[in-house]
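Every protein chain but one is kept in place in this view of the complex.
The chains carry the letters A and B, assigned in the order they are written, with residues numbered from 1 in each.
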Amino acid sequence: MDTWEFYSQKLIPALNQGLWLSVLIIVPSAVLGVTIGVLVGAGRAAGPHWLKRLLDAYVAIFRGTPLVVQLTMWYYGLPGVSRFLGSILGPLGFPEFTWRFLVFSPYAASVVAFTLCSGAYQSEYIRGAILSIRKGQFQAAKSLGFSNSQTFWTITAPVAIRRALHGCGNEIIYLIKYSSLALIVTIQELTGKSNALASFYFRPLECYLLTALYYLALVTLATFFLRWLEKRLHVPGMDQAKAG
Amino acid sequence: MVAQSKVLAFAKPRIAPDGAPPLMEAKNITKILGGKLILDDISLSLNKGEFKVLIGPSGSGKSTLLQCVHFLTIPDKGDVFLEGRSALGMGHKNISAFRQEIGMIFQDFNLFDHLTAKDNVSIALRKVKKWPKDKALAKAMEELDKVGLAEKADLYPAQLSGGQKQRVSIARAMAMEPKLMLLDEPTSALDPELIGEVLNVIANLAKGGMTMLMVTHQIGFARHLIHEIDFMENGRIIERGDPESLFADGSSRTAVFCSKLTELTGNQ
Partner (left out) sequence: MSLLPDFSFYNAIVYIVKGTSLTVALIVGSMLTGLAVGLPMAAVQVYGPRWGRFLVGVYVWFFRGIPILVLLFLFYFGIFGLVEKILAEIMGEKVNVPPFVATLATLGLTSGAYQSQIFRGAILSLHLGQYQAALSLGFTRVGALTHIILPQALRVAIPAWANEYSILLKDSALAYTLGTLEIMSRIRQMVSITHLHVPFYILAGILYYFLTWVGIKALKKLEAKIRIPGLGAEVERETTLEDRTGQSE
(Lines give C-alpha, C1' and ligand atoms only; values in the text may rest on other atoms or scores of the structure.)
Protein backbone atom coordinates (compact mmCIF):
# COMPACT_ATOMS: atom_id res chain seq x y z
CA MET A 1 0.00 0.00 0.00
CA ASP A 2 1.52 3.33 -0.94
CA THR A 3 1.80 6.05 1.64
CA TRP A 4 -0.91 8.33 0.32
CA GLU A 5 -3.42 5.52 0.15
CA PHE A 6 -2.49 4.43 3.67
CA TYR A 7 -3.18 7.93 4.97
CA SER A 8 -6.37 8.65 3.09
CA GLN A 9 -7.92 5.17 3.22
CA LYS A 10 -6.87 3.89 6.63
CA LEU A 11 -5.35 6.37 9.01
CA ILE A 12 -7.46 9.49 8.53
CA PRO A 13 -10.91 7.83 8.52
CA ALA A 14 -9.98 5.89 11.67
CA LEU A 15 -8.64 8.96 13.41
CA ASN A 16 -11.76 10.93 12.44
CA GLN A 17 -13.84 8.32 14.24
CA GLY A 18 -11.61 8.73 17.27
CA LEU A 19 -11.90 12.50 17.04
CA TRP A 20 -15.70 12.27 17.16
CA LEU A 21 -15.53 10.15 20.32
CA SER A 22 -13.09 12.62 21.86
CA VAL A 23 -15.51 15.48 21.17
CA LEU A 24 -18.31 13.45 22.75
CA ILE A 25 -16.20 13.19 25.90
CA ILE A 26 -14.82 16.74 25.92
CA VAL A 27 -18.00 18.75 25.45
CA PRO A 28 -20.10 17.39 28.34
CA SER A 29 -17.06 17.27 30.63
CA ALA A 30 -16.28 20.91 29.86
CA VAL A 31 -19.84 22.10 30.40
CA LEU A 32 -20.29 20.15 33.64
CA GLY A 33 -16.78 21.07 34.79
CA VAL A 34 -17.45 24.79 34.42
CA THR A 35 -20.77 24.41 36.21
CA ILE A 36 -19.13 22.67 39.15
CA GLY A 37 -16.29 25.18 39.05
CA VAL A 38 -18.67 28.13 39.34
CA LEU A 39 -20.65 26.61 42.20
CA VAL A 40 -17.60 25.42 44.11
CA GLY A 41 -15.63 28.62 43.38
CA ALA A 42 -18.46 30.83 44.62
CA GLY A 43 -18.87 28.64 47.69
CA ARG A 44 -15.17 28.84 48.47
CA ALA A 45 -15.04 32.61 47.98
CA ALA A 46 -18.18 33.61 49.84
CA GLY A 47 -19.73 30.58 51.53
CA PRO A 48 -20.01 29.82 55.23
CA HIS A 49 -16.96 28.50 57.01
CA TRP A 50 -17.91 24.80 57.06
CA LEU A 51 -18.70 24.85 53.34
CA LYS A 52 -15.36 26.44 52.55
CA ARG A 53 -13.57 23.71 54.47
CA LEU A 54 -15.51 20.98 52.71
CA LEU A 55 -14.97 22.41 49.23
CA ASP A 56 -11.30 23.13 49.93
CA ALA A 57 -10.88 19.44 50.75
CA TYR A 58 -12.57 18.43 47.49
CA VAL A 59 -10.30 20.73 45.49
CA ALA A 60 -7.18 19.60 47.36
CA ILE A 61 -7.89 15.93 46.69
CA PHE A 62 -8.75 16.32 43.01
CA ARG A 63 -5.89 18.70 42.28
CA GLY A 64 -3.40 16.84 44.44
CA THR A 65 -3.68 13.43 42.79
CA PRO A 66 -3.00 12.45 39.18
CA LEU A 67 -5.96 12.21 36.85
CA VAL A 68 -4.83 8.69 35.88
CA VAL A 69 -5.30 7.58 39.46
CA GLN A 70 -8.74 9.19 39.66
CA LEU A 71 -9.87 7.75 36.34
CA THR A 72 -8.63 4.28 37.21
CA MET A 73 -10.42 4.50 40.52
CA TRP A 74 -13.73 5.43 38.89
CA TYR A 75 -13.54 2.67 36.32
CA TYR A 76 -11.59 -0.17 37.92
CA GLY A 77 -11.89 0.66 41.61
CA LEU A 78 -15.60 1.30 42.06
CA PRO A 79 -16.84 -2.09 40.80
CA GLY A 80 -14.94 -3.64 43.73
CA VAL A 81 -16.69 -1.26 46.11
CA SER A 82 -19.95 -2.16 44.40
CA ARG A 83 -19.38 -5.90 44.91
CA PHE A 84 -18.54 -5.27 48.54
CA LEU A 85 -21.70 -3.19 49.02
CA GLY A 86 -23.71 -5.86 47.23
CA SER A 87 -22.44 -8.56 49.54
CA ILE A 88 -23.84 -6.57 52.46
CA LEU A 89 -26.97 -5.02 50.96
CA GLY A 90 -28.02 -7.99 48.84
CA PRO A 91 -28.78 -10.38 51.71
CA LEU A 92 -30.62 -7.53 53.46
CA GLY A 93 -33.07 -7.42 50.56
CA PHE A 94 -32.06 -4.10 49.00
CA PRO A 95 -32.72 -3.82 45.27
CA GLU A 96 -29.75 -4.26 42.99
CA PHE A 97 -29.47 -0.64 41.81
CA THR A 98 -28.41 0.45 45.32
CA TRP A 99 -24.97 -0.94 44.59
CA ARG A 100 -24.99 -1.43 40.82
CA PHE A 101 -24.94 2.35 40.17
CA LEU A 102 -21.25 2.35 41.16
CA VAL A 103 -20.31 0.31 38.10
CA PHE A 104 -19.58 2.82 35.34
CA SER A 105 -19.29 2.27 31.63
CA PRO A 106 -15.94 3.45 30.21
CA TYR A 107 -17.67 6.51 28.80
CA ALA A 108 -19.44 7.42 32.05
CA ALA A 109 -16.25 6.87 34.05
CA SER A 110 -14.33 9.21 31.73
CA VAL A 111 -16.90 11.98 31.85
CA VAL A 112 -17.26 11.73 35.62
CA ALA A 113 -13.49 11.73 36.17
CA PHE A 114 -12.84 14.62 33.77
CA THR A 115 -15.75 16.66 35.10
CA LEU A 116 -14.80 16.36 38.76
CA CYS A 117 -11.11 17.00 38.14
CA SER A 118 -11.73 19.89 35.79
CA GLY A 119 -14.32 21.37 38.17
CA ALA A 120 -11.75 21.46 40.96
CA TYR A 121 -9.33 23.42 38.77
CA GLN A 122 -12.07 25.69 37.39
CA SER A 123 -13.15 26.61 40.91
CA GLU A 124 -9.68 28.02 41.55
CA TYR A 125 -10.07 30.58 38.76
CA ILE A 126 -13.62 31.48 39.78
CA ARG A 127 -12.62 31.89 43.40
CA GLY A 128 -9.57 33.97 42.45
CA ALA A 129 -11.66 36.17 40.18
CA ILE A 130 -14.25 36.84 42.87
CA LEU A 131 -11.61 37.57 45.48
CA SER A 132 -9.74 39.88 43.09
CA ILE A 133 -12.57 42.39 42.97
CA ARG A 134 -11.53 45.46 44.93
CA LYS A 135 -13.27 46.22 48.20
CA GLY A 136 -14.14 49.69 46.94
CA GLN A 137 -16.41 48.23 44.26
CA PHE A 138 -18.52 46.53 46.92
CA GLN A 139 -18.51 49.65 49.09
CA ALA A 140 -19.72 51.76 46.19
CA ALA A 141 -22.49 49.25 45.49
CA LYS A 142 -23.50 49.22 49.15
CA SER A 143 -23.49 53.00 49.29
CA LEU A 144 -25.92 53.10 46.37
CA GLY A 145 -28.25 50.80 48.27
CA PHE A 146 -27.58 47.52 46.45
CA SER A 147 -28.60 44.44 48.41
CA ASN A 148 -26.20 41.49 48.57
CA SER A 149 -27.85 39.59 45.73
CA GLN A 150 -28.11 42.72 43.57
CA THR A 151 -24.41 43.36 44.16
CA PHE A 152 -23.63 39.79 43.15
CA TRP A 153 -25.52 39.90 39.85
CA THR A 154 -24.58 43.41 38.75
CA ILE A 155 -21.02 43.75 40.03
CA THR A 156 -19.48 40.46 41.16
CA ALA A 157 -20.68 38.17 38.38
CA PRO A 158 -19.92 40.35 35.32
CA VAL A 159 -16.48 41.28 36.63
CA ALA A 160 -15.64 37.76 37.80
CA ILE A 161 -16.67 36.23 34.46
CA ARG A 162 -14.28 38.52 32.61
CA ARG A 163 -11.47 37.95 35.08
CA ALA A 164 -11.93 34.17 35.15
CA LEU A 165 -12.46 33.74 31.42
CA HIS A 166 -8.78 33.42 30.60
CA GLY A 167 -8.05 30.81 33.25
CA CYS A 168 -11.26 28.86 32.72
CA GLY A 169 -10.71 28.84 28.96
CA ASN A 170 -7.20 27.52 29.41
CA GLU A 171 -8.58 24.85 31.71
CA ILE A 172 -10.90 23.69 28.93
CA ILE A 173 -7.88 23.52 26.64
CA TYR A 174 -6.20 21.32 29.25
CA LEU A 175 -9.32 19.19 29.29
CA ILE A 176 -9.06 18.71 25.51
CA LYS A 177 -5.56 17.36 26.00
CA TYR A 178 -6.26 15.24 29.06
CA SER A 179 -9.26 13.63 27.39
CA SER A 180 -6.55 11.45 25.80
CA LEU A 181 -6.40 9.55 29.09
CA ALA A 182 -9.73 7.94 28.21
CA LEU A 183 -7.70 5.34 26.34
CA ILE A 184 -6.75 3.96 29.76
CA VAL A 185 -10.35 2.88 30.31
CA THR A 186 -10.42 1.23 26.85
CA ILE A 187 -12.16 4.02 24.94
CA GLN A 188 -11.10 4.23 21.30
CA GLU A 189 -11.01 8.01 21.18
CA LEU A 190 -8.34 9.89 19.24
CA THR A 191 -5.36 8.65 21.25
CA GLY A 192 -6.75 5.18 21.80
CA LYS A 193 -7.45 4.82 18.09
CA SER A 194 -4.00 6.05 17.14
CA ASN A 195 -2.41 3.68 19.65
CA ALA A 196 -4.25 0.75 18.11
CA LEU A 197 -3.36 1.84 14.57
CA ALA A 198 0.31 2.35 15.47
CA SER A 199 0.74 -1.17 16.72
CA PHE A 200 -1.48 -2.71 14.03
CA TYR A 201 0.30 -1.15 11.06
CA PHE A 202 3.64 -0.94 12.83
CA ARG A 203 4.09 2.70 11.77
CA PRO A 204 4.21 4.53 15.14
CA LEU A 205 5.95 7.72 13.98
CA GLU A 206 3.37 8.56 11.33
CA CYS A 207 0.39 7.57 13.46
CA TYR A 208 1.40 9.56 16.50
CA LEU A 209 2.57 12.54 14.49
CA LEU A 210 -0.76 12.73 12.69
CA THR A 211 -2.60 12.38 15.99
CA ALA A 212 -0.46 15.18 17.39
CA LEU A 213 -1.57 17.36 14.47
CA TYR A 214 -5.22 16.60 15.24
CA TYR A 215 -4.74 17.77 18.83
CA LEU A 216 -2.76 20.80 17.69
CA ALA A 217 -5.65 21.75 15.43
CA LEU A 218 -8.20 21.28 18.22
CA VAL A 219 -6.17 23.25 20.74
CA THR A 220 -5.34 26.02 18.26
CA LEU A 221 -8.99 26.39 17.29
CA ALA A 222 -10.05 26.49 20.93
CA THR A 223 -7.36 29.07 21.67
CA PHE A 224 -8.50 31.29 18.81
CA PHE A 225 -12.09 31.06 19.98
CA LEU A 226 -11.05 31.94 23.53
CA ARG A 227 -9.05 34.98 22.37
CA TRP A 228 -12.00 36.09 20.27
CA LEU A 229 -14.33 35.79 23.24
CA GLU A 230 -11.92 37.65 25.49
CA LYS A 231 -11.72 40.45 22.95
CA ARG A 232 -15.48 40.62 22.63
CA LEU A 233 -15.94 40.91 26.38
CA HIS A 234 -12.99 43.22 26.76
CA VAL A 235 -13.51 46.38 28.77
CA PRO A 236 -10.76 49.01 28.61
CA GLY A 237 -8.61 49.01 31.71
CA MET A 238 -9.65 45.56 32.91
CA ASP A 239 -6.75 43.27 32.30
CA GLN A 240 -8.20 39.78 32.02
CA ALA A 241 -4.90 37.99 31.63
CA LYS A 242 -3.75 39.17 35.05
CA ALA A 243 -6.27 37.18 37.01
CA GLY A 244 -5.31 33.91 35.34
CA MET B 1 -11.12 69.68 79.59
CA VAL B 2 -9.58 72.28 77.33
CA ALA B 3 -10.62 70.63 74.11
CA GLN B 4 -14.21 70.38 75.19
CA SER B 5 -14.40 74.04 76.17
CA LYS B 6 -12.99 75.00 72.77
CA VAL B 7 -15.76 73.12 71.10
CA LEU B 8 -18.27 75.13 73.07
CA ALA B 9 -16.44 78.38 72.58
CA PHE B 10 -16.80 78.31 68.81
CA ALA B 11 -20.10 76.56 68.48
CA LYS B 12 -23.04 78.76 67.73
CA PRO B 13 -26.40 77.30 68.66
CA ARG B 14 -27.91 76.06 65.41
CA ILE B 15 -31.59 75.57 65.10
CA ALA B 16 -33.32 74.21 62.04
CA PRO B 17 -35.42 76.96 60.43
CA ASP B 18 -38.71 75.23 61.11
CA GLY B 19 -37.68 73.69 64.41
CA ALA B 20 -37.67 70.23 62.78
CA PRO B 21 -35.28 67.54 64.01
CA PRO B 22 -31.88 67.43 62.29
CA LEU B 23 -31.79 65.71 58.89
CA MET B 24 -29.02 63.44 60.13
CA GLU B 25 -27.93 62.80 63.63
CA ALA B 26 -25.06 60.49 64.57
CA LYS B 27 -25.00 59.64 68.26
CA ASN B 28 -22.11 58.28 70.32
CA ILE B 29 -20.35 56.61 67.42
CA THR B 30 -17.53 54.35 68.65
CA LYS B 31 -15.38 52.16 66.41
CA ILE B 32 -12.48 49.90 67.26
CA LEU B 33 -10.30 48.55 64.45
CA GLY B 34 -7.37 46.22 65.02
CA GLY B 35 -7.58 46.81 68.76
CA LYS B 36 -7.24 50.58 68.27
CA LEU B 37 -9.93 53.04 69.26
CA ILE B 38 -10.55 54.87 65.97
CA LEU B 39 -13.74 56.73 66.88
CA ASP B 40 -14.27 57.68 70.49
CA ASP B 41 -17.90 58.40 71.26
CA ILE B 42 -18.50 60.94 68.49
CA SER B 43 -21.78 62.74 67.99
CA LEU B 44 -22.67 65.18 65.25
CA SER B 45 -25.73 66.36 63.41
CA LEU B 46 -26.66 68.13 60.19
CA ASN B 47 -29.74 70.19 59.41
CA LYS B 48 -31.25 70.18 55.97
CA GLY B 49 -29.19 72.22 53.52
CA GLU B 50 -26.14 72.43 55.76
CA PHE B 51 -22.59 71.97 54.49
CA LYS B 52 -20.23 70.65 57.12
CA VAL B 53 -16.54 69.95 56.73
CA LEU B 54 -14.42 67.51 58.75
CA ILE B 55 -10.73 68.25 58.90
CA GLY B 56 -7.84 66.94 60.93
CA PRO B 57 -4.53 65.16 60.66
CA SER B 58 -4.42 61.83 58.82
CA GLY B 59 -5.33 58.87 61.00
CA SER B 60 -7.69 60.95 63.09
CA GLY B 61 -10.68 58.83 62.03
CA LYS B 62 -12.42 61.16 59.56
CA SER B 63 -12.95 58.59 56.84
CA THR B 64 -14.06 55.92 59.30
CA LEU B 65 -16.60 58.39 60.69
CA LEU B 66 -18.09 58.93 57.22
CA GLN B 67 -18.25 55.18 56.68
CA CYS B 68 -20.01 54.75 60.00
CA VAL B 69 -22.52 57.52 59.23
CA HIS B 70 -23.36 55.61 56.05
CA PHE B 71 -23.39 52.27 57.88
CA LEU B 72 -20.91 50.93 55.33
CA THR B 73 -18.78 50.22 58.35
CA ILE B 74 -20.92 49.20 61.28
CA PRO B 75 -20.07 51.19 64.42
CA ASP B 76 -19.34 49.14 67.53
CA LYS B 77 -21.44 51.51 69.60
CA GLY B 78 -23.86 54.27 68.73
CA ASP B 79 -26.43 54.78 66.02
CA VAL B 80 -27.25 57.08 63.12
CA PHE B 81 -30.64 58.69 62.59
CA LEU B 82 -31.84 59.93 59.23
CA GLU B 83 -34.89 62.16 59.61
CA GLY B 84 -35.36 60.54 62.99
CA ARG B 85 -35.23 56.93 61.69
CA SER B 86 -32.58 54.75 63.30
CA ALA B 87 -30.14 52.86 61.07
CA LEU B 88 -29.84 50.05 63.59
CA GLY B 89 -33.62 49.89 63.70
CA MET B 90 -33.73 49.25 59.94
CA GLY B 91 -32.21 45.84 60.55
CA HIS B 92 -30.37 43.67 58.13
CA LYS B 93 -33.04 43.57 55.46
CA ASN B 94 -33.72 47.26 55.09
CA ILE B 95 -30.29 48.71 55.66
CA SER B 96 -29.86 49.09 51.91
CA ALA B 97 -32.93 51.34 51.91
CA PHE B 98 -31.18 53.47 54.52
CA ARG B 99 -28.03 53.59 52.42
CA GLN B 100 -29.95 54.56 49.28
CA GLU B 101 -30.94 57.83 50.88
CA ILE B 102 -27.32 58.78 51.47
CA GLY B 103 -24.81 59.33 48.68
CA MET B 104 -21.10 58.68 49.08
CA ILE B 105 -18.16 60.01 47.12
CA PHE B 106 -14.97 58.02 47.61
CA GLN B 107 -11.39 59.17 47.59
CA ASP B 108 -10.49 56.67 44.84
CA PHE B 109 -13.80 57.05 42.96
CA ASN B 110 -14.78 53.36 43.03
CA LEU B 111 -16.51 53.56 39.69
CA PHE B 112 -17.59 50.14 38.46
CA ASP B 113 -14.71 49.24 36.14
CA HIS B 114 -16.79 47.07 33.83
CA LEU B 115 -19.45 49.67 33.07
CA THR B 116 -19.46 52.80 30.90
CA ALA B 117 -20.00 56.21 32.50
CA LYS B 118 -23.71 56.27 31.74
CA ASP B 119 -24.15 52.68 32.96
CA ASN B 120 -22.29 53.54 36.14
CA VAL B 121 -24.79 56.33 36.75
CA SER B 122 -27.89 54.37 35.74
CA ILE B 123 -27.14 50.92 37.17
CA ALA B 124 -28.43 51.60 40.68
CA LEU B 125 -31.55 53.30 39.30
CA ARG B 126 -32.29 50.19 37.28
CA LYS B 127 -31.33 47.49 39.74
CA VAL B 128 -32.06 49.09 43.09
CA LYS B 129 -34.89 51.48 42.25
CA LYS B 130 -36.19 49.17 39.48
CA TRP B 131 -36.61 51.98 36.99
CA PRO B 132 -37.13 50.99 33.35
CA LYS B 133 -33.96 51.18 31.31
CA ASP B 134 -34.79 54.21 29.15
CA LYS B 135 -35.95 56.27 32.11
CA ALA B 136 -32.77 55.40 34.03
CA LEU B 137 -30.57 56.26 31.05
CA ALA B 138 -32.37 59.58 30.56
CA LYS B 139 -31.80 60.43 34.21
CA ALA B 140 -28.15 59.35 33.90
CA MET B 141 -27.62 61.62 30.90
CA GLU B 142 -29.23 64.48 32.79
CA GLU B 143 -26.90 63.98 35.77
CA LEU B 144 -23.83 63.58 33.54
CA ASP B 145 -24.81 66.81 31.80
CA LYS B 146 -24.93 68.59 35.15
CA VAL B 147 -21.31 67.65 35.81
CA GLY B 148 -20.37 68.54 32.24
CA LEU B 149 -19.66 65.02 31.02
CA ALA B 150 -22.57 64.22 28.71
CA GLU B 151 -20.22 63.66 25.79
CA LYS B 152 -18.17 61.12 27.77
CA ALA B 153 -21.20 58.93 28.54
CA ASP B 154 -20.02 55.94 26.50
CA LEU B 155 -16.47 55.79 27.84
CA TYR B 156 -15.25 53.27 30.41
CA PRO B 157 -13.66 54.47 33.67
CA ALA B 158 -10.18 53.57 32.43
CA GLN B 159 -10.66 56.01 29.56
CA LEU B 160 -11.45 58.99 31.82
CA SER B 161 -9.12 61.34 33.69
CA GLY B 162 -9.17 61.33 37.48
CA GLY B 163 -11.22 64.52 37.61
CA GLN B 164 -13.72 63.15 35.12
CA LYS B 165 -13.99 59.89 37.09
CA GLN B 166 -14.80 61.81 40.24
CA ARG B 167 -17.41 63.90 38.43
CA VAL B 168 -19.03 60.70 37.11
CA SER B 169 -19.08 59.32 40.64
CA ILE B 170 -20.81 62.50 41.84
CA ALA B 171 -23.36 62.12 39.05
CA ARG B 172 -23.82 58.49 40.08
CA ALA B 173 -24.55 59.44 43.68
CA MET B 174 -26.79 62.39 42.73
CA ALA B 175 -28.88 60.26 40.36
CA MET B 176 -30.22 58.43 43.41
CA GLU B 177 -31.48 61.80 44.72
CA PRO B 178 -29.97 61.32 48.16
CA LYS B 179 -30.98 63.42 51.15
CA LEU B 180 -27.40 63.63 52.33
CA MET B 181 -24.07 63.48 50.53
CA LEU B 182 -20.90 62.24 52.18
CA LEU B 183 -17.66 63.19 50.48
CA ASP B 184 -14.46 61.44 51.55
CA GLU B 185 -11.48 63.53 50.43
CA PRO B 186 -12.91 63.74 46.92
CA THR B 187 -9.88 65.57 45.50
CA SER B 188 -6.97 63.96 47.32
CA ALA B 189 -6.25 61.37 44.62
CA LEU B 190 -6.26 63.98 41.86
CA ASP B 191 -3.48 65.82 40.08
CA PRO B 192 -3.45 69.50 41.10
CA GLU B 193 -4.76 70.75 37.75
CA LEU B 194 -7.79 68.44 37.97
CA ILE B 195 -8.90 69.49 41.45
CA GLY B 196 -10.65 72.66 40.31
CA GLU B 197 -13.23 70.98 38.07
CA VAL B 198 -14.32 68.68 40.91
CA LEU B 199 -14.47 71.45 43.50
CA ASN B 200 -16.63 73.50 41.12
CA VAL B 201 -19.15 70.69 40.91
CA ILE B 202 -19.17 70.37 44.72
CA ALA B 203 -19.63 74.13 45.15
CA ASN B 204 -22.60 73.99 42.79
CA LEU B 205 -24.14 71.23 44.90
CA ALA B 206 -23.70 73.37 48.02
CA LYS B 207 -25.30 76.37 46.31
CA GLY B 208 -28.15 74.14 45.23
CA GLY B 209 -28.90 73.45 48.90
CA MET B 210 -27.58 69.87 49.12
CA THR B 211 -26.90 68.69 52.64
CA MET B 212 -23.27 67.62 52.70
CA LEU B 213 -20.65 66.25 55.06
CA MET B 214 -17.18 66.40 53.54
CA VAL B 215 -13.77 65.28 54.66
CA THR B 216 -11.23 67.52 52.96
CA HIS B 217 -8.20 69.69 53.33
CA GLN B 218 -9.40 72.06 50.60
CA ILE B 219 -11.29 74.62 52.61
CA GLY B 220 -10.40 77.83 50.87
CA PHE B 221 -12.39 77.18 47.73
CA ALA B 222 -15.75 77.61 49.37
CA ARG B 223 -15.22 79.02 52.82
CA HIS B 224 -18.30 81.19 52.42
CA LEU B 225 -20.41 78.12 51.56
CA ILE B 226 -19.36 76.07 54.60
CA HIS B 227 -21.65 76.32 57.60
CA GLU B 228 -19.52 74.50 60.11
CA ILE B 229 -16.11 72.92 60.51
CA ASP B 230 -15.34 70.02 62.86
CA PHE B 231 -11.71 69.44 63.69
CA MET B 232 -10.90 65.82 64.52
CA GLU B 233 -7.93 64.37 66.33
CA ASN B 234 -7.40 60.88 67.77
CA GLY B 235 -10.97 59.81 67.16
CA ARG B 236 -12.59 62.84 68.80
CA ILE B 237 -13.95 66.15 67.62
CA ILE B 238 -11.88 68.67 69.50
CA GLU B 239 -13.02 71.87 67.87
CA ARG B 240 -16.27 72.91 66.27
CA GLY B 241 -17.44 76.20 64.86
CA ASP B 242 -18.26 78.27 61.81
CA PRO B 243 -15.32 79.19 59.56
CA GLU B 244 -15.34 82.92 60.39
CA SER B 245 -14.97 82.41 64.14
CA LEU B 246 -12.43 79.61 63.77
CA PHE B 247 -10.19 81.58 61.44
CA ALA B 248 -10.70 84.87 63.27
CA ASP B 249 -8.97 83.33 66.26
CA GLY B 250 -5.52 82.65 64.80
CA SER B 251 -4.67 80.31 67.65
CA SER B 252 -7.52 77.84 67.04
CA ARG B 253 -6.33 74.35 66.10
CA THR B 254 -8.22 74.66 62.83
CA ALA B 255 -6.54 77.93 61.89
CA VAL B 256 -3.07 76.65 62.83
CA PHE B 257 -3.62 73.38 60.93
CA CYS B 258 -4.87 75.16 57.82
CA SER B 259 -2.07 77.71 57.84
CA LYS B 260 0.45 74.86 57.94
CA LEU B 261 -1.26 73.26 54.95
CA THR B 262 -1.12 76.60 53.14
CA GLU B 263 2.59 76.93 53.87
CA LEU B 264 3.25 73.44 52.53
CA THR B 265 1.21 73.61 49.36
CA GLY B 266 1.43 77.32 48.69
CA ASN B 267 -2.25 77.60 47.90
CA GLN B 268 -5.58 77.51 49.58
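In this section, a residue touches a chain if its C-beta (ideal position, glycine included) is under 8 Å from a C-beta of that chain, and two chains touch if they have at least 3 such contacts.
None of these values were measured; they are calculated from a predicted model.
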Chain not shown: contacting residue from A:V31, A:L51, A:V68 or A:I88: A:V68
Contacts of chain B with the absent chain, listed as residue ranges: 31, 33-34, 71, 73-76, 88, 91-93, 95
Absent chain, residues of chain A that touch it: 60-61, 63-70, 72-73, 76-77, 80-81, 148, 177-181, 183, 191, 194-195, 198, 204-205, 207-209, 211-212, 215-216, 219-220
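One rule holds for everything that comes next: only the chains that are shown with their structure count from here on.
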Centre-of-Cα separation between chain B and chain A, whole angstrom: 49
Footprint of chain A on chain B - complex, ascending: 67, 70, 72, 96-97, 99-104, 106, 108, 110-114, 123-124, 127-128, 156-159, 169, 172-173, 176
List of chain A residues in touch with chain B within their complex: 134, 136-137, 139-147, 150, 153-155, 158-159, 162, 235-238
